[in-house]
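Only one protein chain is missing from this complex, and each of the others stays in its spot.
As written, the chains take the letters A, B and C, and residue 1 is the first residue of each chain.
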Amino acid sequence: MAGSTFGTNFTITTFGESHGKAVGVVLDGCPPMIELSVEDVQKELDRRRPGQSKVSTPRDESDTVEIYSGIFEGKTTGTPIMMMVFNKNQMSRDYNAVKDLFRPGHADFTYYSKYGVRDHRGGGRSSARETIGRVCAGAVAKKILSRSGVTIQAYVIQVGPHKAEKRDLGIVEENIIRTCDLDAAKKMEEYIVEAKEAGDSVGAIVEVIVKGVPVGVGEPVFDRLNALISHAIMSIPAVKGIEFGKGFEAALMRGSEHNDEMIKYGFLSNNAGGTLGGMASGQDIIFRFVVKPASSITVPRKGIDLYGNEKTVITEGRHDPCVAPRVVPVAEAMTGVVLVDLIMSDKAIANYFEKK
Amino acid sequence: MAGSTFGTNFTITTFGESHGKAVGVVLDGCPPMIELSVEDVQKELDRRRPGQSKVSTPRDESDTVEIYSGIFEGKTTGTPIMMMVFNKNQMSRDYNAVKDLFRPGHADFTYYSKYGVRDHRGGGRSSARETIGRVCAGAVAKKILSRSGVTIQAYVIQVGPHKAEKRDLGIVEENIIRTCDLDAAKKMEEYIVEAKEAGDSVGAIVEVIVKGVPVGVGEPVFDRLNALISHAIMSIPAVKGIEFGKGFEAALMRGSEHNDEMIKYGFLSNNAGGTLGGMASGQDIIFRFVVKPASSITVPRKGIDLYGNEKTVITEGRHDPCVAPRVVPVAEAMTGVVLVDLIMSDKAIANYFEKK
Amino acid sequence: MAGSTFGTNFTITTFGESHGKAVGVVLDGCPPMIELSVEDVQKELDRRRPGQSKVSTPRDESDTVEIYSGIFEGKTTGTPIMMMVFNKNQMSRDYNAVKDLFRPGHADFTYYSKYGVRDHRGGGRSSARETIGRVCAGAVAKKILSRSGVTIQAYVIQVGPHKAEKRDLGIVEENIIRTCDLDAAKKMEEYIVEAKEAGDSVGAIVEVIVKGVPVGVGEPVFDRLNALISHAIMSIPAVKGIEFGKGFEAALMRGSEHNDEMIKYGFLSNNAGGTLGGMASGQDIIFRFVVKPASSITVPRKGIDLYGNEKTVITEGRHDPCVAPRVVPVAEAMTGVVLVDLIMSDKAIANYFEKK
Partner (left out) sequence: MAGSTFGTNFTITTFGESHGKAVGVVLDGCPPMIELSVEDVQKELDRRRPGQSKVSTPRDESDTVEIYSGIFEGKTTGTPIMMMVFNKNQMSRDYNAVKDLFRPGHADFTYYSKYGVRDHRGGGRSSARETIGRVCAGAVAKKILSRSGVTIQAYVIQVGPHKAEKRDLGIVEENIIRTCDLDAAKKMEEYIVEAKEAGDSVGAIVEVIVKGVPVGVGEPVFDRLNALISHAIMSIPAVKGIEFGKGFEAALMRGSEHNDEMIKYGFLSNNAGGTLGGMASGQDIIFRFVVKPASSITVPRKGIDLYGNEKTVITEGRHDPCVAPRVVPVAEAMTGVVLVDLIMSDKAIANYFEKK
């Protein structure tokens, strides 16, 4: 199956490997006449790029995007938008040590098993560099959504045992963790740096809030808003779980607590996380997802080589001790793509035939 | 968007509302020459049907399935299989009291907002009766998978605060909770009955284990095995979160703990839950999902009517105090559909072109 | 691949075989609040049904449709509409003579080769009865289109050597050939009856005209209006070719003749058949397709049996000597489905984001 396209009416098709020539995306189905500059896209990419801070990989990739099609005189034309970033700072020699090894927790084992190809130069298609194309497309999605007053913001709420107690969304882009609680930020940073110095990595939880989604967005029964967002977010490397509203806590609740009461002007709570029956309820969409600790670490681990021999694996190279801060823009991007796709689909029904 | 079809090569299209004539499914892309009887399907439906026990709704719907196409002389023909159950025990009068009301936590508000239709007779398309079609299709999927030694089992692991400590999978179908720990079963049952007597409902967590999936199943980058399963499971009514392997606990772990070490004959742990890079690793696929407490309760709650007036809402009728035991076969069904779809797609590549 | 679903946002999924229990369709993505009665659908089915006249099969199947879902109080609800017709007048004994034979020109050879199943009772899924589901869905599509002033009409323009010289569209439903020229109708009828008496069948050409399609409908580059219509029409049994506007005659023309000149209020000709660059130009959409003579005839022909032995094949039974009159509503249906799908998709872009 061709698994590199996502979406129905507004689609993204990503391409490229970590150590190939380039990575990018074709965005199709974009409405015409949307103002779009390279800067709009680059701004989002800069939030994702490596080398931003001491808690991300020291690889310094500038990741400069170029737009190859779909734009004329600063506006979208309605035709496919191809955006691409050349790979530059690929130190393949970093990978010589693991050339014949399968790294524990890494996709190189499954890629080799499925495709029979061993690209020893790096993560190949499983690399987080693939998400560059997603962020480019997401920049366009966010631009489109902003015209209708829809905003998406992701932020880190937990790193190891350290949780954000506050939701101060104004400071997210001002701290290197991209968390919403400055007190927690300090502890999270120390926790990550400590793991990094030990050659290890840490897990984290990211929350996403979407404001302004009109009531009814989402397509029963399979393309529910929450189901499509789950598909999109779970397709991001390292994500291992997702929950909406109260999420897993709902197991401990009774209906009389969990169900959000309604009054004339809205809801009295948002335990559902903004969806009812798979459609937006008009409340904020709120969900959380967990990212596992990255697999590329220098702590020695038991692994095997291509021939089945047991080996001790140490992954040198320049990897993220915590991927969460850089996953933030990727999560926003994927959420944006889902929303534009669903909103366009929904209005197809509502506007044309009904309001005519 | 047409949201009632799921899958790419092996697709299910469900139809029908709770108080319409019938509910059912068209399963397309099924391989030919698979032995399939009405009993194979009915057996799974019986696990889903109402009125099974004191912890499910007292509505006694026999839910007898009939197969209308795609079978000849007891075998599939490769053409679409239509399976349908007539709705019988629809006590619409139960709904008169909520005829003009939006029930808190219920999809009637979003359905009305999106479609402008008020089917006061019941849940309509948002009703759990829609999942009958899924279970029928899942019965076929499980039959196909069993030929290749793939098995899927779901079971309840938590109801309210009561957790299953054991994983005794042999007893799951022998207790009305469908849990894997007989000691816990008793407490869970008491907890549900107590809530039921109070006119309330409770949440729960279900775990699913899949054995025998070949390495490599899953299509990077968007149609990862875990992403498609998440899409499928999150599309089941009342599901609010899903996690694979260690799931959200991964936030507390380090890479050196979470990454599953490999030795000559396999893995030393399964923190990943059976996928690496979105493809099956050859280990068991393990995931969990949470179901919220049902919205139809008799505890009075604040709601509004169609005209925006504030009302006290009490949902009489015969509803499940805990949907988890009846969600078990639905989760197995959706997991089966995803797996057959992905395996067929995968082998398309592997077999024909490579091994020829 | 699951080939029984057609469309993207407005989809039809047909099911059923000629000698199974029933044939039908699930129509998904239908806008809500469209008035729809069983009569709206039955009316179209009656135009397709067997036994209408001496130029169609004498099988007298009433083909009574029932709607099982998606309608409430006489209106669509936006959820899947399932429509089904039970098979009644199946004289399987007619097929005993060809039980083990592959009929020349018939799909039983390829079905058996692909699926390994021999349903000796009749055409199975390749039977024209499969088109019943299409006509049901098309009835809904035409209803939707009529709200926007879009009309679709098909009619026979050639049977054997006899061509319609006129385009008198008002008389199409008043003659059993469904042609647009009463003089030609007589000759066509004689020609068909003569072939029928000889146990033979004849080919024909059908033209379709669509009025009122807004400029711009069609999605470059692959989902062009003409490409999707071609896909849809060529999927009808017995259709062997399609052409738009001047069609194959364009090979003989120069650009200065073929290109349609434009003036202030429109075009001076319609050689293109109503599309430019794959999008509707605002002119009438005009295309023609050819149906081959049916394969089920009593003229003895060389064929083989399941075991490869050469046999003389005579197909008794009650078959259409010319399928064209009964293909007319099927072609209208498929054209309608394509148009609703494309218009809904198109307006998704245009309305919501641009006009807001």
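Simple rule for what comes next: a contact is a pair of C-beta atoms (placed from the backbone, for glycine too) under 8 Å apart; a residue touches a chain by one contact, two chains touch by 3 or more.
Fair warning: this is a prediction, and the values are worked out from it, not measured in the lab.
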Touch criterion as defined above, residue of C:Ile176, C:Val193 or C:Ile304 at the omitted chain: C:Ile304
Which of B:Gly3, B:Gly16, B:Gly105 or B:Pro220 contacts the chain that the document leaves out: B:Pro220
On subunit B, residues whose C-beta touches the chain left out of the figure: 8-9, 29, 31-34, 78-79, 144, 147-148, 220, 343-345, 347-354, 356
Touch list for subunit A against the chain that is not drawn: 1-5, 7-11, 13-17, 20-24, 26, 28-29, 32-33, 66, 68-72, 75, 77-82, 84, 114-117, 119, 124-125
Residues from subunit C at the interface with the omitted partner, ascending: 1-6, 8-9, 14, 102-111, 113-116, 125-126, 130, 158-161, 195, 200-205, 215-216, 218-224, 226-228, 230-232, 234-235, 237, 240-248, 250-264, 268, 271-273, 275-282, 290-297, 299, 301-304, 308-310, 342, 345-346, 348, 350, 354
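To be clear about the criterion, only the chains that are shown with their structure count from here on.
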Relative orientation of copies subunit A and subunit B, as a Cα rotation angle in degrees, nearest 5: 180
Far-end chain from subunit B, centres as C-alpha averages: C
Approximate Å spacing (C-alpha centroids) for the pair subunit A, subunit C: 45
Distance from subunit B to subunit A - Cα centre to Cα centre, in angstrom: 26
Chain centre separation (subunit B, subunit C; CA means) in Å: 38
Sequence positions of subunit A contacting 2 or more other chains: 8-9, 220, 345, 348, 350, 354
